[in-house]
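All protein chains of the complex are present and in place, except for one that has been dropped.
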Amino acid sequence: MKVRVAVNGYGTIGKRVADAVAKQPDLELVGVTKTRPNFEALRAREKGFPLYLAGEGTPEAFATAGLSLAGTVHDLLSKVDVVVDASPDKVGRENRKLYEAAGVRAVFQGGEKADVAEASFSALANYSAGRGKRFLRVVSCNTTGLARAAHVLRSTWGVDHWEATLIRRGADPAESKKGPINGILPTFHLPSHHGPDVRTIFPDLSIATTAVVVPTTLMHVHVNHVRLKQAPRDAAEVVEAFRRSPRFLLFAPWEQVDGTPQVMEYARNRGAGFGDLMENVIWEDGVRLDGRDLYFFQAIHQESIVVPESVDAIRAMFDLAKDGPESIALTDRTLGLKGR
Amino acid sequence: MKVRVAVNGYGTIGKRVADAVAKQPDLELVGVTKTRPNFEALRAREKGFPLYLAGEGTPEAFATAGLSLAGTVHDLLSKVDVVVDASPDKVGRENRKLYEAAGVRAVFQGGEKADVAEASFSALANYSAGRGKRFLRVVSCNTTGLARAAHVLRSTWGVDHWEATLIRRGADPAESKKGPINGILPTFHLPSHHGPDVRTIFPDLSIATTAVVVPTTLMHVHVNHVRLKQAPRDAAEVVEAFRRSPRFLLFAPWEQVDGTPQVMEYARNRGAGFGDLMENVIWEDGVRLDGRDLYFFQAIHQESIVVPESVDAIRAMFDLAKDGPESIALTDRTLGLKGR
Amino acid sequence: MKVRVAVNGYGTIGKRVADAVAKQPDLELVGVTKTRPNFEALRAREKGFPLYLAGEGTPEAFATAGLSLAGTVHDLLSKVDVVVDASPDKVGRENRKLYEAAGVRAVFQGGEKADVAEASFSALANYSAGRGKRFLRVVSCNTTGLARAAHVLRSTWGVDHWEATLIRRGADPAESKKGPINGILPTFHLPSHHGPDVRTIFPDLSIATTAVVVPTTLMHVHVNHVRLKQAPRDAAEVVEAFRRSPRFLLFAPWEQVDGTPQVMEYARNRGAGFGDLMENVIWEDGVRLDGRDLYFFQAIHQESIVVPESVDAIRAMFDLAKDGPESIALTDRTLGLKGR
Partner (left out) sequence: MKVRVAVNGYGTIGKRVADAVAKQPDLELVGVTKTRPNFEALRAREKGFPLYLAGEGTPEAFATAGLSLAGTVHDLLSKVDVVVDASPDKVGRENRKLYEAAGVRAVFQGGEKADVAEASFSALANYSAGRGKRFLRVVSCNTTGLARAAHVLRSTWGVDHWEATLIRRGADPAESKKGPINGILPTFHLPSHHGPDVRTIFPDLSIATTAVVVPTTLMHVHVNHVRLKQAPRDAAEVVEAFRRSPRFLLFAPWEQVDGTPQVMEYARNRGAGFGDLMENVIWEDGVRLDGRDLYFFQAIHQESIVVPESVDAIRAMFDLAKDGPESIALTDRTLGLKGR
C-alpha cells in the first residue's frame, strides 16, 4: 500500500518534488496544485499529473488555457495521506490550517520558520527525528548543504567551530524581475539566520554564518572554515570522506570545473531532470587542511538540493524504511544521484 | 548499412551532435575527439563514446585523468564515412586538409566561412543543395534561425525585404572568462555579417541585419521587421504558419513566458538533453501585422539550434532520405522536437 | 528677477535637475522634496539645498536622521513659480492637483502620459511649443534621444520612415532590486510606445519602434534604420551633421570605445556631475549609408539625458530666451556639454 502524496504549489520546488515522488516505489503522486495556468501547469498535465486549483485562482483561467482541473486543493487533500507544501515563503504556515482541517500530514519547506512543524529534518543528519511526525520541515537549501557537510565532518573528526560565508545567488533562473543586475548586497543580520537554522538539526553545533547576495542565478557557494576536534591526516582524507558520503559530488582538478558555470554545465551533461544537481558540490582543489583547521568551498544548487530530503522526510514520517541509510539509498537510486 | 560518423571536437556543439547522431537509425557514431581531458571528456566515456586524441593534446594527460583513448583523430578518420567538424572557429578550415587526406566527407559549422565547403545548408530551406556533397557547411545559429523563418514566410507570402536586429548573448553558460558583465556592445560592421550569411541559403533574399552583444548567456533574440510580398489575413495567420512548420515552438500569452529566462525554464521542464531547445521560439504576443509589414520576435538557443540541421546535412550528403521533409521528420522524431 | 524653481522628488532625475537649475543664471533653486531620509537627502543638505517633506513621509524620520526640514511640499510650492515634478511614474499626475491648487506651473517627466500637460517638449525639436505653457512635459529618455536625432535628420535630408530597436537597460545603477540578472525580455507591445511618444513631438513622423530589456545598468542603445527623403553624399556627411548639432557626442574608431562600458568610462573621465553624459552618443564606425538608407547606433544615458531639456522647458514656459538655440546654448555652456 503506497503512501498517497499531494504537492501543494507546482513551482520551482514543487515540480521537482512531484517528479521525485512519482519515481518512488513506495509513494504515489495523487496530484499537484497551481493557482494560475502557465507553462509549468501545462507541463504537469503533459506528464499526466492531475491538476487541482489552489489559492486565489479561478477555474475560468484554466479553462481558457485549455487545462483541465481535477478539482480544488480541498478535493486533493481528501485523497492523500500527506502533502508536500511547496507554496511561497510564509504561505505554508497559512496552509497548515487546511492540512489540519483535512487531517493530512505535511512536509514544509525551509522558507517557513522552524515552529511550523514538530521538527526540522535533514536526512543524513537526523532521519530518525522525522519518525512518526505529523508535521515535518525540510530545512532550506543553504541549511541542507551545511547540515550534510556537518554530518560528514562531525561523524568523522568532530566539529569544534564552523564559520561559513554564503555567497548567495540573487534570483532563480526564471525569476527575471529580481536583481541585483550589478552589485553585491551584504546581509546585515550578523551572523545570518543560516547558523541558527543549522542548529535546528544539530542543536549543539557551534556555527556562525554570514551572507552576501550577488548577481547570478545558478548556485550558492559556501566558503567554509571548520575547526575540527581531531586533525585528519591530510586534505585527501577529508576529500575521501566527502566522496564516500551520499549526496556529495567531487570534482578533480583535471576536470576543469572552474566555478558554478561549469558545475551546472556538468549537471546539464549528466541529464537529470531540469539539469538539476542535488548533491553538495566539492572541488578537490578547494579543500585545504592546516592542522585541525579545514577550509573548503561547496556549491549548492538552490533549486533542487532539498528534493531528496523531501522524499526521505515522507519516508521517515510513515516509517517506510528501517533507517536513514536505507531511505537515502532508495531515494538516490531512483533519482540517479552519484551517477558518476 | 549505416553511415559511419565521427565528431571532431567534443565541446558545446560536438557533444550535442554526438548525442543526436547516436539516436539516428541510419547513422553510427564511431567516436569523438578531444584535445584535453575535462568533465566533458569524462561524460563522453560514461556514455560509451570512444574517445580519440585531437590537436595539441597528449595521451599522458588523458592517462593521468584515467580516461582511455581509442587512438588519435587520424585513427578515427580511417574508420568513418563522414566527420562533423565541431572544432573552434577557423580551426575547421585547417582540419579540412586532414579530411581530404583521409578521404572522408565533412560537415562544417557556421563559424567557418562559406567557402570552406561546396555549399551552405539549412534543412527546411535547401535540403537538396546538400545532396551528394563532399563538404557541406551548416550555417551558424543566428543564420539557421533566420533561414528557418525566411523559409516559412517566403513559401507562404513571399518576402520583399527583411530587417533584423540581433540581440546576441555575450557568452555560453560555461564560458566564464568572456564578458561583458555590464554593458551593451554594438557590432560596428553594418549591416552585420548575418545578412550575407543568410544569402548563402537564399541568394535572392533582400535582408539587412544589425547586431549588439549583451550580458546574458541563455539565448539570442531577433527583432524582425519583414515586408511581405502578399499581406496575410492577420497576425493569427502568421502565427499558424509558424506553428505548422517543423522546428518552431510557439508560446501563448497565458503561459507567462516573459522572455528568454522562462523559455529556457520551459526547455528544462521539457527535459531534452542538456535542457536544449532546438526550435525557433516565437511568442504569439510578439507577432504583429500591419498590412504587409510583419513584426516578430524570435529567440534562438545558440548552443543547440544547429544540431538537427547537422544531422539532416549528413542525410542529404549520403542521400539517405527521399527529400528534406522526410529527413526532418525523422530527425525531429528521434530528437523529441515539437513534443508539446 | 530669477524664476523660482522647486524640484519635487529628489531621486535619480530630481537630483540632477536640481544641480542643473542651480547652475542657471536666470533660475533660482528654492528647494527640493524627499519622502524619506537617505544618503541622497543628506547630499541635498550638504549642497545647501533646502529640504521639504513630501508624500507619505514623516518629520520624525528626518529628525532621527539629523536632517533639518524647511517645511512641507505645500510650503515649498508657496514660494516658487514653477515645479519640476521628478516623482515616480504616475505620481506626477496626482501631484498636478497640488500644483493647480498652489497656482504654480509645472514641468512633468516622460513617465507621465502626454495628456498630463498642455504639450510635450524636446528642446532641439519644438522649443517654441513650450512658450507660455503652464504645464509642460519633457519626453522620456528614449524619446528625447530619438527626437534629437530626428531633428537633425529631418532638418537636413527629411525622413521618409524610421525604424528603431531599443535595447533597454534593466535597471538604473542603484536599483538593486530590479532584474533581469540573466536574460532578454522582449516588450510585446508591438510597435512599442516609444514611436507614438516621438510623435507627440513630430506628429507627422513615420516611425516604428520595438524594444527589449537586457541585464545592464549603464545605458540604452538604439539601433536605427532611417530612410531619408534625400540621400546624403556619404556617411561622413551624416557624421558631420550629428557632430555640428548640440547634444550629440561622437566617438572616432581610434578612441577604442567599444560599447556602453567605455562610453560611461569616458563620461567618468570627463567629470560632469554624477559622471553623467547628457548627449546622444554616436559611434562614427556605427554609421552606415546605403543610398537613402541610413543605419546608425546611438547610446542614451537614461539617468541624465532629459536634464538639459528640463532646464530649457522652464526657459520656454517663462519666455526667458529669444529662441531655442539661445536657451540650448546657455544650458549647454552652464552644464559643460560638448566639452571635448
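As written, the chains take the letters A, B and C, and residue 1 is the first residue of each chain.
Quick note on the criterion: a residue touches a chain if its C-beta (ideal position, glycine included) is under 8 Å from a C-beta of that chain, and two chains touch if they have at least 3 such contacts.
Computed from a prediction, not measured in an experiment: that's the story for all the values here.
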TODO: Quick one: say which of C:Glu175, C:Glu237, C:Asp293 or C:Glu326 touches the chain that got left out.
DONE: C:Glu175
TODO: Give the residue, chosen from B:Pro50, B:Gly92, B:Gly145 or B:Pro173, that touches the chain omitted from the document.
DONE: B:Pro173
Task: Contact set of subunit C toward the excluded chain (per top definition) - done: 15, 36-40, 42-43, 46, 61, 64-65, 173-176, 181-182, 217, 251-252, 254-259, 261-262, 264-266, 268-271, 273-275, 340
Task: Residues from subunit B at the interface with the omitted partner, ascending - done: 170-171, 173, 175-183, 185, 215-217
TODO: In the full complex, which bits of subunit A touch the chain not displayed? Write them out.
DONE: 163, 165, 167, 169, 180, 182-186, 188, 190-191, 208, 210, 212-219, 221, 223, 225, 253, 258-261, 264, 283, 285-288, 293, 295, 297, 299
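In this section, only the chains that are shown with their structure count from here on.
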TODO: Since subunit A and subunit C are copies that touch, just let me know if over half of their interface numbering is common to both, same, or not, different.
DONE: same
Task: Angle (degrees, nearest 5) of the CA superposition of subunit B onto subunit C - done: 180
Open item on the list: Taking the mean of the C-alpha atoms as each chain's centre, how many Å separate subunit A from subunit B?
Closed with: 35
Task: Distance from the mean Cα position of subunit C to that of subunit B, given in whole angstrom - done: 42
- [ ] Quick one: report the Å distance separating subunit A from subunit C, using the average Cα coordinate of each chain.
- [x] 47
- [ ] Can you tell me which residues of subunit C touch two or more of the remaining chains?
- [x] 180, 182-183, 185, 215-217
